[in-house]
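With one protein chain held back, the other chains of the complex are shown just where they sit.
Take a look at chain A:
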Amino acid sequence: MKETKSVKLNSQQHENGHFSPFKFAKLLDPEASWDKDQLGDVLHWIRQVVALFCGLLWGAIPVVGSIWIFIFLAISTGIIYGYYAMILKIDEEEFGGHAALLQEGLFASITLFLLAWILVYSLAHF
């Protein structure tokens, strides 16, 4: 019963606009209740930020070699996993399992990472 109530509340928030009233404190609160869309969006944006940061950093250093793509993937996946499993402490079964959560925004983040890496590398070092 409690769960349906919270879902209803969230859906109402969502209909009010894309950016529902959002508190940053919630991002670190293990007690907060999450709805699937909100959690998906948060994970998506965390992945994009990590991708952009790693891409700019890899390009600025610069590091070369395909191995760094896998290092980026490991870091990004580790951060996402650590975030939802250790900081939010949510039950992944409620949100479709590890695969669904770790896959959120993955492809977009890989392309964003490659774009940032290639651009900075080509512009800064030649």
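Basically, a residue touches a chain if its C-beta (ideal position, glycine included) is under 8 Å from a C-beta of that chain, and two chains touch if they have at least 3 such contacts; residues count from 1.
Everything below uses one rule, namely that contacts and distances are computed from a predicted model.
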{"item": "Among \"Calcium load-activated calcium channel\", \"Cyclin-like domain-containing protein\", \"WD repeat-containing protein 48\" or \"SMCR8-C9orf72 complex subunit\", the UniProt name of the subunit that does not appear here", "value": "\"Calcium load-activated calcium channel\""}
{"item": "Residue in contact with the excluded chain [from A:L28, A:I87 or A:A100]", "value": "A:A100"}
{"item": "Touching residues on chain A - with respect to the absent chain", "value": "3-4, 7, 11, 14-15, 18, 36-37, 40-41, 44-45, 48, 58-59, 62-66, 68-69, 93-94, 96-97, 99-100, 103, 105, 107-108, 111-112, 114-115, 117-119, 121-123, 125-126"}
